[in-house]
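Just dropping this structure here.
Omission of a single protein chain aside, the complex is shown with its protein chains in their original locations.
Our next item is chain A:
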Amino acid sequence: MMKTGHPATYEEVKKVHPLYFNIMKRRYWWFALSLLVLIPGIISLFMQGLNLGIDFKGGSMLDITFNKPVTQAAITDTMKSVGLEGPVQLSNGDTSALIRTEALEEEKRNELLAALETNVAEYDKNSLGDDKVGPAMGQELTRNALWALLIAIGLMIGYITIRFQFVFAISAIIALLHDVLIVVGAFSLLQWEIDSTFVAAILTVFGYSINDTVIIFDRIRENEAKMKRADSYEDMADKSVWQTMRRSINTSLTVLIALLSIFIFGGESTKLFSLAMLIGVFVGAYSSIFIASPILLEIKQRMRKSRRGGKAVRA
């Protein structure tokens, strides 16, 4: 049984967790596992890119609810009759249609709607959704999003460097890019459509992933300060990760519960948005434990070795 009256030792921490295994020793496994997931996504990004929605490319998107089931062919033909083309997606028992096409002027849009009403079926004016994004606006959004990401990374590196150390910041950012790349890679692989809310989702993953990593790093910082000369950094890091394990799991679970309920009950318009965050939060929780901390350890060990090597030469 544990003795009381002192901070938990490494041995005690191991005992508290019934499923304990040494995470840090197996770090190359985790690196390999992550690469295995990352590489197909990266290849896909280069080969087929992302399925960009009208928010980025520009275009018009009409969400029409007809008063009876319709066919895809009827809509496509009607679009052709007014000189338009584009993908049509039916849902809701074939009564709802999502039509994507080039950015339409108001006259053209009204012409299309009138043609659909006469040739296909009457539609409910009250549940019409109509988005139009000019091509210039799309480029602006992409540029703004990239700037936001870069600036946020810069500011976060600055903050973590001040509160922790530069190596902590670098490890956290690597884990962060790992998470973002996995989400973006998955969307590329499966060719899910990306709209402006995807950017918000990515930035949340961003915020969450760093939040999660910082909490573990906080423990490493605390334990590092108490380290004795003979203690191994590997054991200390492993102990820290396990000391925060229950919190890591429980927090991810509550956030995943919240996201899962948005995904299931939130309706079509937030499906892909919440899906991106679900993947991101899951990967973010994983990477904080299995990527960020092992990378920190790896860098720290190399720094130690080179310092020792230096002394040896001088001696």
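Following the convention adopted for this analysis, a residue touches a chain if its C-beta (ideal position, glycine included) is under 8 Å from a C-beta of that chain, and two chains touch if they have at least 3 such contacts; residues count from 1.
In this text, contacts and distances are computed from a predicted model.
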### Task
Mind telling me which option in "ABC transporter ATP-binding protein", "Translesion error-prone DNA polymerase V autoproteolytic subunit", "ATP synthase subunit b" or "Protein translocase subunit SecD" is what UniProt lists for the chain we can't see?
"Protein translocase subunit SecD"
### Summary
Which of A:44, A:101, A:204 or A:223 touches the missing chain? It is A:204
### Query
Taking the full complex into account, what residues of chain A touch the chain not shown?
1-8, 16, 63, 65, 105-106, 110, 124-134, 136-137, 140-141, 144-145, 147-148, 151-152, 155-156, 159-160, 163-164, 196-197, 199-200, 203-204, 206-208, 210-212, 214-215, 218-219, 243-244, 246-247, 250-251, 253-255, 257-262, 264-267, 269-270, 273-274, 277
